[in-house]
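If you scroll down you'll find the structure; I have some questions about it.
One protein chain is absent from this view; the other protein chains keep their places.
Presenting chain A:
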Amino acid sequence: MADKKVEFADIGCGYGGLLVALSPIFPDKLILGMEIRVKVEGNNLLSKEYVDKRITALRNQNADKKPDESGSYQNISVMRMNAMRYCPNFFEKGQLSKIFFLFPDPHFKKRKHKARIVTSTLLAEYAYVLRPGGIVYCVTDVRDLHEWMVKHLDEHPLFRRRAQEELDRDPCVPCVLQETEEGKKVERNSGDKFIACYERLAEGEKGWKGFAPILGGDDDGDKDDDKDEANE
């Protein structure tokens, strides 16, 4: 286990529900949750601390199990980081076999669309850390965001959408739909859930011309001014 590398990344892992669900299904894979938020809503703990506590509790309850045994919860962990900025600093080229974007922030306002976590240009960085054959999972309850992610992934030459039969065979699919806190909340409110899974291809098409521009309003300034709400 010690010299193993992380293979699955849950981007914006929130309360860590997916980590806990996948841990016993993939006891031989290291799974990392990445979360930017400092505080969990209605909770005084740092988000990372919260997930850490949750994992530690599970490990203690299952202390009788061997580290690489299913249900020992030794294969999951969480990190506080901005995954949009730092993915390539943490993972080598082709290190990951799965990346999860589950119920990402929708950024409804048009001028904030560029801040969405899945865009045609950012996908280049996710493709870099993902190995050929690796899979990206996108789940949301917001139709507009689902269509956005599908459009950008469809447009990206290194991704191919997986067919329904492929999803039916994938043990991760029920987890990504049901096991996260956000997924459960949507379930309680009987909201819609949209899923799209894409496979990372080894090579893209030749003769590719470029992406359509991502329009995020016509305000000027620079990227970080735009992000920094203090400036508004």
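Assume a contact is a pair of C-beta atoms (placed from the backbone, for glycine too) under 8 Å apart; a residue touches a chain by one contact, two chains touch by 3 or more; residues count from 1.
By our rule, contacts and distances are computed from a predicted model.
**Q** Which choice in "MAK10 subunit", "tRNA (guanine-N(7)-)-methyltransferase non-catalytic subunit TRM82", "non-specific serine/threonine protein kinase" or "Alkylglycerone-phosphate synthase" gives the name that UniProt lists for the one chain left out?
**A** The correct option from "MAK10 subunit", "tRNA (guanine-N(7)-)-methyltransferase non-catalytic subunit TRM82", "non-specific serine/threonine protein kinase" or "Alkylglycerone-phosphate synthase" is "tRNA (guanine-N(7)-)-methyltransferase non-catalytic subunit TRM82", the UniProt name of the unshown chain.
**Q** Which of these touches the unseen chain: A:Lys114, A:Arg131 or A:Lys193?
**A** With A:Lys114, A:Arg131 or A:Lys193 as choices, the missing chain is touched by A:Lys114.
**Q** Tell me which stretches of chain A touch the chain missing from the display.
**A** 36, 38, 79-82, 84-86, 88-90, 93, 114, 119-125, 127-128, 156-158, 204, 206, 208-214, 216, 218, 220-224, 226, 228-230
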